Structures are given as structure tokens and as C-alpha cells.
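With one protein chain removed, the remaining protein chains of the complex are shown where they sit.
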Amino acid sequence: MIETPGQGLHEITSDVAGVLAGSDVRDGLCVLFVQHTSASLTIQENADPSARRDLESWLGRTIREDDPCWTHTAEGPDDMPAHVRAMVTDVSLSIPLIDGRLALGSWQGIYLCEHRRDGHRRRVVVTFVAQG
Amino acid sequence: MIETPGQGLHEITSDVAGVLAGSDVRDGLCVLFVQHTSASLTIQENADPSARRDLESWLGRTIREDDPCWTHTAEGPDDMPAHVRAMVTDVSLSIPLIDGRLALGSWQGIYLCEHRRDGHRRRVVVTFVAQG
Partner (left out) sequence: MIETPGQGLHEITSDVAGVLAGSDVRDGLCVLFVQHTSASLTIQENADPSARRDLESWLGRTIREDDPCWTHTAEGPDDMPAHVRAMVTDVSLSIPLIDGRLALGSWQGIYLCEHRRDGHRRRVVVTFVAQG
């Protein structure tokens, strides 16, 4: 369970590594799944925060809250764009495990994307599977 | 094998649950893979049909059939947009299994997205993997 402070990409790499520490699987996969349709997952650059802000602002310009075509508006102007953002990013991610560690690239971080304006409690299910 | 009636998001959650009923895996993953490049998968809100319609119409506005830049047009004006739609949604999805059930969130449904105008017979491969 992750508390998001509001719209944006929030890094959860260390949360995932913490769950991994309780698993016996050394080589295989760590599979993440977010149980929501207005939050999602992505793996992106974790070095320079400007990359994250530009990803967020591109989503806002491309999937507009003020699009007059939205009809699913009962839950507010940020709800339907949140569903579209979730569709074009990831609901599940499979990350290799090698020697008991997440085999991420040098600049990769795991992010939970909150697509609603307000913060929410978001549930991410983590499953470990052994290779071979 | 799923028959789609035409362009749109078609819910297949109960089809997947039916296949799961024949599996011995109680805890692990259910992995879906669609064997096509003009149909795809997504997990989205299954409560209000207006969300689905708005997702579909956003795809239509953002990836236009009348885009003059398309060169891959031999199979009709809906073919190349279908490939782009497939690229920005999902060809594979990994859903956790807990106690023999799909661990979907309260409002999540699994959808087969038909991106061509006409209905097609689409093949989705379902694989079960045990955790640990």
C-alpha cells in the first residue's frame, strides 16, 4: 500500500526492494500489478527530476482535462484523463531478479504514477516467480 | 479464441476466470498474450460504460484514420491506426493470482481491444505460473 501525495510520478524502487528482501527467490521475476484504473506504473530515469516533470507535463498536454469530448465526468475533470493516462502507461511490470537483486539498468527507477489531482492510498501487488 | 463484434473495448474478465477454473495454480500469475498486431489488451474501469467509450474516442481522435502521413494503407484506412493503438496499449498483461482468484482491484475489468472497424476472431494465450 502506497500513499501518493498527489498527481505525479512517485519513486517506489526502495519499497519494492524492501518487499524483495522477504522473498526466497534469487533468480527469476518480480512482477508488480497496480489494482487501480487511475494510477499506473512506469520505469523511468531516476537521476534528474526534470525528466519526471516533463513526462508528467507531456501527459497533461496530450490528455487534456478540458477536452470537450469527455462524457465520463461525474467524478470530476481529472478522472477521465486519469483513465487514459493509465491506459498508455503500465498496469503490470515484470522486472528480472538476478542474484536476489532487481536487475534494473543504471538509470532506471520504478514509479507509481498518480493520475488524479489528489493523493490516494494505492495498492500494488508484488509477486515473485523463480526462473527455469 | 474471442469473437469481437467490431471496434471497441470488449470485456473478457469472465472468459479469463473460466480458463483459470481449469488450472491448479492457486498463487502466482495469470499472463495474457494477444497474438495480433491490430488488437490488444488493457485493464480498465468496468463500472460505467462511458469510461470505455471515452477511452475509445480518445484513441480515435489521437490516432486519426485520416492522417495524411500514413503510407501503410493497403489494408484500408483503419489498419495503420490499429497498429499504433496496439503499440500504445498492451500485448501482454500479468495479473496476480491469490487463493485461486484473479487479484483485480474493485473496479478493474480485463478488456480485449478490437482496433479494426470490423469484428474478428482474436486469439489470446493464457499462461499460469506458480509463485515462489
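Labels A and B are assigned to the chains in the order they are written; within every chain, residues are numbered from 1.
Note that in this section a contact is a pair of C-beta atoms (placed from the backbone, for glycine too) under 8 Å apart; a residue touches a chain by one contact, two chains touch by 3 or more.
From a predicted model like this one, the values you see are computed outputs, not experimental measurements.
Colleague: For chain A, which residues reach the chain that was dropped from this view?
Modeller: 28-29, 42-45, 48, 50-51, 53-55, 57-58, 61-62, 88-90, 93-96, 98, 103-108, 129-132
Colleague: Mind pulling the chain B residues that touch the left-out chain?
Modeller: Considering the whole complex, chain B reaches the absent chain at 24-25, 31, 33-37, 62-63, 67, 69-72, 74, 80, 83-84, 86-88, 90-92, 94, 123, 125, 127-130.
Please note the rule applied: only the chains that are shown with their structure count from here on.
Colleague: Averaging only over C-alpha atoms, locate the centres of chain A and chain B and give their separation in whole Å.
Modeller: That pair's centroid distance is 19 Å.
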